[in-house]
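As you look at this complex, bear in mind that one protein chain is not there, while each of the others sits in place.
Presenting chain A:
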Amino acid sequence: MAVRDRIEVLEQPAEQRKNNFNEVALGYNYDMAKEEAKRCLQCKVPTCISGCPVGIDIPGFIREIVKENLEGSFKILKSYNYLPAICGRVCPQEVQCEGACVLSKVGKPINIGALERFVADWASENNVQFENTEYSKEIIIKNNKKRVAIIGSGPAGLTVASELGKRGYQIDIYEALHEFGGVLIYGIPEFRLPKSIVKKEIFDLEKLGVNFLKNIPVGYAIPVHEILEDYDAVFVGVGAGTPKFMGIPGSELNGVYSANEFLTRVNLMRAYKFPEYDTPIRVGKKAVVVGGGNTAMDAARSALRLGADVTIVYRRTEAEMPARKAEIHHAKEEGIKILTLATPVKYVGDENGNLIAIECVRMELGEPDESGRRRPVFVNGSNFIIEADTVIEAIGTEANKFLLSQFPDLKTNKYGYIITNEYGQTSIPKVFAGGDIVTGSATVILAMGAGKSAAQGIQKFLED
């Protein structure tokens, strides 16, 4: 059987986009979406669904596109996933739904992400609202007296809010920062996920009666015991936002950033629009980004857009890079250089404390480690110097201990992540948790999946 070619999405050309922060992928128009939707075989046993962590009825929403019933398609999507415009953009579909699509065995899988995004954007442009018809008025009124506090407004917390909000619970969602969305707002850049879209999807939740409270660092502005007393259940979705530094000499020099700081300045504080916005950022002429994950790609592509010549330094080879292949491809198209099998060992500064160079060492791959990837080892005496005035370390994050330091009764594992059962229930029965603070850094959709299970757990806890 011949498989028709996948309809490729439109993109901003590399030469143009490397000078702006506008979205790179422009998505499908209606005709393209219909053409792509028609490729779907409408499998009797759709393998794609099993690849989706929240189990969206994928053939269902695609079928409605073919039938030109976009409103129906949107309703299907939204009943499984409250943030389709976001997931359609940032999910690693190649290892989820699209990776599981039968067509991937014989050709290119259906572009499920782009179709999801198309439908969600269409609904937003046409002001189509999601009506909460899943639950009867009686259920909603009955639940109305129960109060649930959600700490952290990342994808995990937002999903709990949508699941419980639909059922009528009284939800207060507390966020320490001045904008809602967690990594969606401060981490993932505008050129991959426009902030206006995040805001729109989040504030849709207000229609479910969710109460949003910003600037409230729970544990400090409200002591944990007060939260425990005032609410029937609590969900902790504070993420894994604490950056790790390599801790090599010179880490305190000016020009040395964690990717979190760099991206927070750029995304949350809009430093790329300085001085229209007040927060400054330093990107010199030559920037080096250390790491090979999505965060490294985001930081590198942001630095490039701020005018720097950018090199990614990664200790293994490109094959081991954990970033999405599409993003590595995008980065290269934009002119970012990748130096593999090397790692920094020292930052060199001038008398004013400004970074001027990085001493690196060559690596080679040895035996496989626990992750199955070959372990990089130093090649003795192979040290060399790269000139750089900015370096961004994107070597991972760890558990956010900010709230947990105020919550000593909550059991965590040896890495500092919260221990839960399959329903997200923690060592304290009325406290549930999910997302990166349970699993360590993962993905948006896994945080949402965890939010879904925790919402079920909270519901069971409150209704049984």
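FYI, a contact is a pair of C-beta atoms (placed from the backbone, for glycine too) under 8 Å apart; a residue touches a chain by one contact, two chains touch by 3 or more; residues count from 1.
As a convention for this text, contacts and distances are computed from a predicted model.
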Report the protein name recorded by UniProt for the chain absent from the figure; options are "Sulfur relay protein TusE", "2-oxoisovalerate dehydrogenase subunit alpha", "Oxidoreductase FAD/NAD(P)-binding domain protein" or "Multisubunit sodium/proton antiporter MrpA subunit". "Oxidoreductase FAD/NAD(P)-binding domain protein"
Across A:S196, A:N215, A:N383 or A:N421, the one contacting the chain not displayed is A:N215
Of A:V9, A:V119, A:A176 or A:V310, which sits in contact with the chain we cannot see? A:A176
Using the definition of touch stated at the top, determine which of A:N111, A:T264 or A:T343 touches the missing chain. A:T264
Spell out, residue by residue, where the missing chain touches chain A. 172, 176-178, 186, 211, 213-217, 220-223, 230, 241-243, 245, 247, 251-254, 257-258, 260-261, 264-265, 269-270, 273-282, 352-353, 400-402, 405
